[in-house]
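A quick write-up on the structure given underneath.
Up next is chain A:
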Amino acid sequence: MLKQLIAVISMSLQTVPQRLGASSVIVIGIAGVVAVLVSVLAMGAGFQHTLADSGRDDRVIILRGGSDAELNSNLTRTDIDTIGNAPGLAKDADGKALLSSELVTVVNVPKLDTGTDANVTMRGVGLKLAEVRPELKIVSGKMFRPAVRELIAGVGAAKLFRGLTVGSVLRLRNADWTVTGIFSSNGDVHESELMADVDTVGSSIERPGYSSAVGLLTSAAAFTAFKDSLTSDPQLKVDVQREREYYAKQSAGLTKTINVVGTTVAVIMAIGAMFGALNTMYSAVAARSLEIATLRAIGFGAFPVLFGVMIESLLLSLLGGVIGASLAWMFFNGHTVSTLGAAFAQVVFQLIVTDTLIITGIIWACIIGLLGGFFPALRAARLPVAEALRAG
Partner candidate 1 sequence: MGPSGSGKTTLLNLIGGLDTPTSGEITVAGQRLDKLSSGGLSRWRANHIGFVFQFYNLMPMLTAQRNVELPLLLTNLSSEKRKANAVAALTLVGIADRAKHKPSELSGGQAQRVAIARALVADPMLLVCDEPTGDLDRKSADEVLHLLQILNREHGKSIIMVTHDPKAAEFASRQLHMDKGSLLEAGAALV
Partner candidate 2 sequence: MKYFPLIWATLWRKKTRTLFTLLSIVIAFLLFGMLETVDYAFSHPSAGATGADKLITTNKYSITLPLPFADLQEIRSVPGVTDATWLTWLGAYYQESKNFVFALPIDTESYFNVHKDEFIVGDEQMKNYRSTRSGALVNVALMKKFGWKVGEKLPVHSTIWTQKNGSLDWTFDIVGTFDVKDSTQANAQAYTVLFHYDLFDEGRSFGKGTVGWIEERIDNPANAAAIAGKIDALFANSSNETKTQPANDFAMTFIKQIGDIGFVLRAILGAVFFTLLFLTGNTMMQSVRERIPELAVLKTLGFTDGKVLALVIAESLLLCLFAAVIGLGLSYATLPIIGQALQGVQLDPVALIPGLGAAVLLALIVGFPPALRAMRLNIVDALSGLH
């Protein structure tokens, strides 16, 4: 059986050069499908990484009860003090809770490519920023000073907007702010933001209070005790979430949309590619009916013939899949895109062509190839031998 199979396959492969045009139909058709699928899903994966993978399990974000986003939330100074005293928060050398009271607002900055204004998230942060967000690193310039109109910009924002370079001055809401540094933060959503001292931001936009508090717990397990102590307090109406879950919720909608659209488009294309594959394999079988009949006459079984055809289809599809995935990787891996995030401000993210995506693309290619090769293979196996010999 195996020997026969190998013989059939090598015969098929030897004839491929003669049938280059038709064979490349499968390769190119499937390469197209896989390239589109992987590229679009890479957008979803990139967005997911930036948002949902933001955050640590031992970091919490506290919002006013009932608000679903920082922008809609409102906490007073008293609230912050109560939160700061809850059990479970890590403390610094002086015994102060690692809690950053934050104020989120939106400002307009012109985009680098079009020059038109777009929204950027501006986040006022508390003094404990460095300890609460240890992954935040200044990559050029230096940190802003409190009580002055200085800010640092995330690397993502710096790529997208004009004037975000160390030392430049931005006019935000009728006040001049100096950019003192650029920061990175593990590729998460904060890289699309501007950060400054929370009280300075508050007085600048004439808004009392804060929008949220972000704190570092002593450990991920301390979450439950921390949350319970706050939610059971009758004076306080807050929602306590692990930071990771909060961001996952924020990104859920868009990620789902991207994945649904991408998959739908790819499915439709795959159906089209399958018809192309069917065409190619049917004509491949027809062109070789004499050879196949001869093999059968000699004594080759039907199954080796069937498998032989399917494997030829599979190999061509595999090639197409690899080409498609490579194209997607070459053109789009690391490509920066920006879109509207949850606060109606721009979020910068990179397309990521993950290994999983490449494997997914190749699996799709193989499935299309198998489906496209099956019926022609069946016909080849069932070929009436005598008739084919006579016709040849």
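Selection criteria: all candidates are chains of the complex that A comes from, given by their letters.
Operating definition for what follows: a contact is a pair of C-beta atoms (placed from the backbone, for glycine too) under 8 Å apart; a residue touches a chain by one contact, two chains touch by 3 or more; residues count from 1.
Small disclaimer: the values here were computed from a predicted structure and weren't measured.
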{"item": "Selected partner (touches chain A in the complex), from 1 or 2", "value": "2"}
{"item": "Touch list for chain A against partner candidate 2, complex", "value": "21-22, 24-25, 28-29, 31-33, 35-36, 39-40, 43, 65-69, 71-72, 74, 105-108, 116, 118-119, 173-174, 205-206, 237, 265, 268-269, 271-273, 275-276, 278-279, 282-283, 337-340, 343-346"}
